[in-house]
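Every protein chain but one is kept in place in this view of the complex.
Each chain carries a letter (A and B) given by its place in the written order, and its residues are counted from 1.
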Amino acid sequence: MTKHEVYITPNEVSIDGKVLIHNKNGAAMLTELYRAYVGDYPKFFKMDTLSKLGFVASELLLHSEGAERFVPREDRAVVFFNRSASLQADTAYQATIQDPENFFPSPAAFVYTLPNIVTGEIAIRNKYFGETSFIVLPENNPQIMARELQNVFLDPMTTSVLGGWLDCTDENHFEANIFLILKS
Amino acid sequence: MGGKPMIVRVSDNIISPLGMTTAENYVAVKAGRSELKRHDGLWQLPEPFTASLMNREAVNEKAAQLQIDDRYTFFEKMIILSAAKALEQTDIDPTSDSVLFILSTTKGNVFLLDKNETGFPRERVLLGYAAKQMTDYFHNPNTPIVVSNACISGVCAQIQAMRELESGRFDYVVTVGADVQSAFIVSGFQSFKALSVDCCKPFDANRTGLNLGDAAATLIYTRKDEVNENDWVACRGAIRNDANHISGPSRTGEGSYRALKVALGDTNPDKIAFINAHGTATLYNDEMESFAIERAGLSCVPVNGLKGYYGHTMGAAGILESILSMQAIDDHNILATRGYETIGVMHPLVLSNQNQPTEKRAFIKLLSGFGGCNAALLFAKGGEA
Partner (left out) sequence: MDELIYTLKQQIIEALNLEDMTPEDIDENASLFGEGLGLDSIDALELIVLMEKNYGIKLKDPSQGKEIFKSVAVMADYIQKNRTK
């Protein structure tokens, strides 16, 4: 059973179907949303765009849920899907090693070259000890996503999933369509 | 047996520098062999590193025999070849829509991002597109699923396979795990100061970091209502997060401890031959695992790690290490932890650098990775341990 839904593109934000007003677009919009609705988590600024997108989207979703925050729990899974994995971070890291004359591999860039880092960021923020997972598909496919999200409940402890589509190719191209789903 | 259907191994394959079949790999590992070698100046990297790398010519040759030609990248050749070798031992028809392919990888064709690589369309850097090369080769009609969960991907892919079979949508799942090394991956781990210039020493007092390795491995699973005593059953698995840090493991082994607890369930630890640990030979990982194992009440169960033979094979590791552990139990053997000499973790573990006999028929595969993720999976020969 889907309880809440957040949809974000570079120029559009909605929570449970209601449009959220904002001034900026692209990655700057994610920062604007962070300042307006979160504000107390400076680690946000160190994240790559995929993690910023997942972080902001999950914060809006959890505001909408309205339950008590930051209580350690093992019964909530975080499972995202996308097409581009960590492409933006991969490209950023590659830039630090492309030129042999200017070869300074960046550990802060490298750590984000794994798409599942965003699931870890959300688990850390919320003290979620449950399942975290990242699945890549050739294209967005709501049917497969629904099937896989249902499968997550086959874990004996999982009673809710924060998950859905979370794709980012660069600062101006991204899409989040994430849900809070309760075990039916 | 009755009750819930069980998830059973149909066949498997390992392609690594130690061999092109599971049997070749097991024999080599049992004999203590490794292809971990020091490389100076490879891929123009300024610092040397030790890795277990494939002979690419040998792979090209084997692949060509199956019409896996140069339209495919080296990574794609590895996954298709491994899947083909596992499938050829079965009568599974990969063109059937009851067969699903799951790919476990962290970096796939990432080398294509290098501006000097121009031989392939750039879109093949997308993991789903690389996986499609494999399903198209086998004319499989289903969309492939790629699990990209850092270093635990290989166990996650198997848990995923179990769920796909349990839910009844598919009859067979071909689970393929692979990664191939490149300047991208090696320099990244070097920037993390995580690599050892020498052969890695899992759980050892003098361990200084991990090595990396190329490999592809495949496990095919199906669902059975009744199992026989030689069937390998994937019993229970769990994925849990440390909720602590994106790159460093939890000091208290939070996620690994919780994953172990679920995987163990109400199985008596006495029934378990060994825990095949992640054992990367980094300071923090091995320490964390020892604490998690102790917290889960499994200190008396022998522990081994296989990174001293292959290095860390990333997306392949969870599958490759599960297959070798099954082989070891078939051979009544607990494989030696190559590179280990003196205990170097605070929470005592039963470790050995010699092969040890066992008559037990179950083991746990344990993994942890960046993003704070951890996974554990209990396997038992002939059904529930």
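Please note the rule applied: a contact is a pair of C-beta atoms (placed from the backbone, for glycine too) under 8 Å apart; a residue touches a chain by one contact, two chains touch by 3 or more.
Remember, predicted model here, so these are calculated numbers, not experimental data.
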*Consider the whole complex, including the chain that is not shown, and state which of B:Ser191, B:Asn304, B:Ser322 or B:Ser368 touches that chain.*
B:Ser191
_Residue, one of B:Ser247, B:Ser290, B:Gln327 or B:Asn374, that touches the chain absent here_ = B:Ser247
_In the whole complex, not just what's shown, which of A:Pro10, A:Gly54 or A:Pro105 touches the removed chain?_
A:Pro105
*State which residues belonging to chain B touch the missing partner chain.*
191-193, 245-248
*Please identify, in ascending order, the residues of chain A that touch the omitted chain?*
42, 45-46, 104-108, 111
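By definition in this document, only the chains that are shown with their structure count from here on.
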_Nearest whole angstrom, what separates the Cα centre of chain A from the Cα centre of chain B?_
26
*Could you please specify the touching residues of chain A with respect to chain B in the complex?*
72, 74, 78, 83-85, 87, 90-91, 93-94, 97-98, 100, 103, 105-107, 110-111, 113-117, 119-121, 123-124, 126-139, 141, 144, 147-148, 150-152, 154-157
_Applying the document's contact rule, which stretches of chain B touch chain A when the two form their complex?_
44, 46, 106-108, 110, 113-115, 125-129, 131-132, 143-150, 156, 160, 162-164, 166-167, 169, 183-184, 187-192, 238-247, 254-255, 258, 262, 369-373
